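Supplied in structure tokens, the structure appears directly below.
One protein chain omitted, others in place.
Take a look at chain A:
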């Protein structure tokens, strides 16, 4: 009992604190939801050397005399003004290649608004296809601003599934006394009963809410079917079949079944268009020749169609080119170095070919003994019948190889260290090759010694 009161006291203190600063910064809280960071925008500012930035470099932060504390209130207000001045206008209408989905969403919302009813929607697609960004745009869509009450919640930022109710009611600004899930849920439902502006509830990463009986998902997805709800519910997740898998019961009634919109991965042409529009905005398109862009886009589109990845790669390339610029000392904008195909390939290889770089380094980075170990493993894999290899067996082969080549063979304890196994019964532990066999043999093949070991079947001791 005693402990309990103390705890509650403490939490009330925390609450008080939070409330205090919420009061201070209420205007910010509102607004920080509006100008949300569209990915493209971010990269614009960061990737590309705009004059603004270099100016800031010279006179910006370093010259600030005082250390800046990360105290919220100050921070926030300043942040706010800058948002209003600059970027709010840029943000709307700046999402190339997602016009169709955008229109679809707008018509959906308009329909619901016209009828004065409610609706639910589920948006799926792989990561990096612009789902969240499009939604943010809808939330800021001009004609809707007066009529809708936007609530955006990212479900990964909650710990337990049940606390979603609390989060929603906080976002709606409900006054709730008490703290259990039920109370919050009741409060939200009561709010939906009353007369209110249409609420647009966006739940990002909605699959995080799944629990053993899916009670929460069901209760949330059933809200729109209430007569007075006036709620537009939008769930966003990666899985294509989330509604079929988790929410089978919703199918039973037609009015409950959410509409599904899919965001397909970007195609090559789309990625090129997006990159171009990004680069144009900061006039550094000159750095990227057409084929380089095409290569980049083709590679990204063929594996994932993830626009983030394309932007990250573009950013890395720009960094590299800028570094060269500085080295050469060219500062005039007419003589900028362009990205070469070689650089594109190099970065792409780094990002995609983890294993390839491995086997290049395998050639250099290994001590002799480990190389022989890999060889013996390959030898057994190639010629042995039994693919079930224990460390003991491998050591026997290794030892006979070493004897034959007049090399110093290490003891078994060290050998196990070489395999870097930490198991209790090392001799019986099975060994597998983690890499592709062909790749390893390709990496090892060019050495004389290694080659001769690989062909020497007699060491197998048959």
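Definition applied: contacts are C-beta pairs under 8 Å (C-beta built on N, C-alpha and C of every residue); 3 or more make two chains touch, one makes a residue touch a chain; residues count from 1.
Heads up, the rule we're going with is that contacts and distances are computed from a predicted model.
Trainee: Tell me the UniProt protein name of the chain this structure doesn't show, selecting from "Glutathione S-transferase theta-2", "tRNA methyltransferase 10 homolog C", "Origin recognition complex subunit 4" or "Probable electron transfer flavoprotein subunit alpha".
Mentor: Cross-referencing UniProt, the chain left out corresponds to "Origin recognition complex subunit 4".
Trainee: Tell me which residue among A:96, A:127, A:186 or A:289 touches the hidden chain in the full complex.
Mentor: That would be A:127, which touches the missing chain.
Trainee: Using the touch definition from the top, which of A:145, A:286 or A:368 touches the missing chain?
Mentor: Checking the options A:145, A:286 or A:368, the one contacting the hidden chain is A:368.
Trainee: Just to verify: which one of A:248, A:269 or A:350 makes contact with the chain not shown?
Mentor: From the options A:248, A:269 or A:350, the contact with the absent chain belongs to A:350.
Trainee: Of A:108, A:191, A:218 or A:312, which residue touches the hidden chain?
Mentor: In the full complex, the listed residue that touches the missing chain is A:312.
Trainee: Take the complete complex as the reference. Which residues in chain A touch the chain that isn't displayed?
Mentor: 10-11, 13-14, 17-18, 21, 28, 32, 37, 39, 41-42, 45-46, 53, 56-57, 60-62, 64, 67-72, 75-76, 78-79, 82-83, 126-128, 154, 156-160, 163, 205, 208, 238, 304, 306, 308-309, 312-313, 315-316, 350-351, 354, 357-358, 361, 363-369, 392, 395, 408, 410-414, 418, 424-428, 434
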